[in-house]
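Please see the structure below; I have some questions.
What you see is the complex with one protein chain gone and the rest in place.
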Amino acid sequence: MIAVAVRQAPFSIDAALAPLEALGGGAIASFVGLVRGDDAVETLTLEHYPGMTEAALRRLAEEAAARWSLLGATIIHRVGPLRRGERIVLVAACAPHRRDALDACAYLIDRLKTDAPFWKRETRGEEASWVEARAADDDAAERWR
Amino acid sequence: MIAVAVRQAPFSIDAALAPLEALGGGAIASFVGLVRGDDAVETLTLEHYPGMTEAALRRLAEEAAARWSLLGATIIHRVGPLRRGERIVLVAACAPHRRDALDACAYLIDRLKTDAPFWKRETRGEEASWVEARAADDDAAERWR
Amino acid sequence: MTLTILYFAWVRERIGASEEAVDLPQAVATPRALAAWLAERSPGHRAALSDLARIRVAIDQEFADLDASIAGAREVAFFPPVTGG
Partner (left out) sequence: MTLTILYFAWVRERIGASEEAVDLPQAVATPRALAAWLAERSPGHRAALSDLARIRVAIDQEFADLDASIAGAREVAFFPPVTGG
């Protein structure tokens, strides 16, 4: 089971994982990315490439499902303006046993950072700036190749 | 922030992660263990060592928090009779960045399997049997030492 | 050949448009050549597309190299390195 979604509205983790929990596996690993509260950023605005984004996320989930024999994988990514502490992204993998689920979950978020067409703009007071890509993210994605 | 709980009743993942989401970090990795549906097991009954269990879970979470500079860690483990597909355990780690959260989450579930006093009994039809410990779990815990 | 060009993030902001349709001279065969050709359109285009080290490309919604072929493509997008997740 592969499910991907790009949406503005908040999402529930329980609701997002429910379809994976119905697959009969013993292990679900998930990762939630949040707007951090550790600097002066007030709003993070996510832009994406409609059409390409969904295809890129689906391919990513399918690659993970094939590589680790998953029962299912889910990716939800929000777009639009988000405030501190809000959820940006959820990736989750369901497998019979935990090692596959844990590894696939790490793979999904590492690869999503470099392979899905999203862009973040930060707003601090009156000032807005586009977030720069991080070399560390390229390195993290590279280790799965 | 460390939170551990041993309980009979079901738990919500959203509710379990909410205190971690309030810490200002950008990353929460979590793992949910479920009663698998792939064999003839109808009920799984979890027994534990009251008092020792909570202390063991708290120590585990504190070790993870120190090793990866986490902002917080949560462990919830259910006891009593559970049916197929029900959640048994949740471990979660919150950190500023994802690598720490992902590694700490894997550590928590690997170590919980060998270091917390729980025992599983499976019921198949009329027959009940205690689950045998797996050498693979010892190996998984060992790689963190 | 009519091609849809898409811009995202600060590339879009500098150009002041998210999308345009262009009739392409046959000589423009790669995203690199396309960027140079588009840069002539306005100061905003030039500001957005002059430093190609900072630009990434998709051809028909697949990430592509600056020197890939755009022959037969319907859609080419220019944008900064992605920063999702």
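Read from first to last, the chains carry the letters A, B and C; within each, the first residue is number 1.
The working rule: contacts are C-beta pairs under 8 Å (C-beta built on N, C-alpha and C of every residue); 3 or more make two chains touch, one makes a residue touch a chain.
If you're wondering where the values come from, they're calculated on a predicted model, not measured in any experiment.
Among the chains on display, the ones the left-out chain touches in the entire complex are B.
In the complete complex, the hidden chain is touched by one of B:A15, B:A55 or B:A136, namely B:A55.
Remark: the omitted chain is touched by one listed residue; of B:A16, B:A93 or B:I109 this is B:I109. Residues of chain B that touch the chain left out of the display are 33, 46-49, 51-52, 55, 77, 88-89, 109, 112-121, 130-133, 137.
One rule holds in what follows: only the chains that are shown with their structure count from here on.
Note on chain placement: the centre of chain A and the centre of chain B lie 23 Å apart, centres being C-alpha means. If you average the Cα atoms of chain B and of chain C, the two centres end up 48 Å apart.
Note on chain placement: the centre of chain A and the centre of chain C lie 26 Å apart, centres being C-alpha means.
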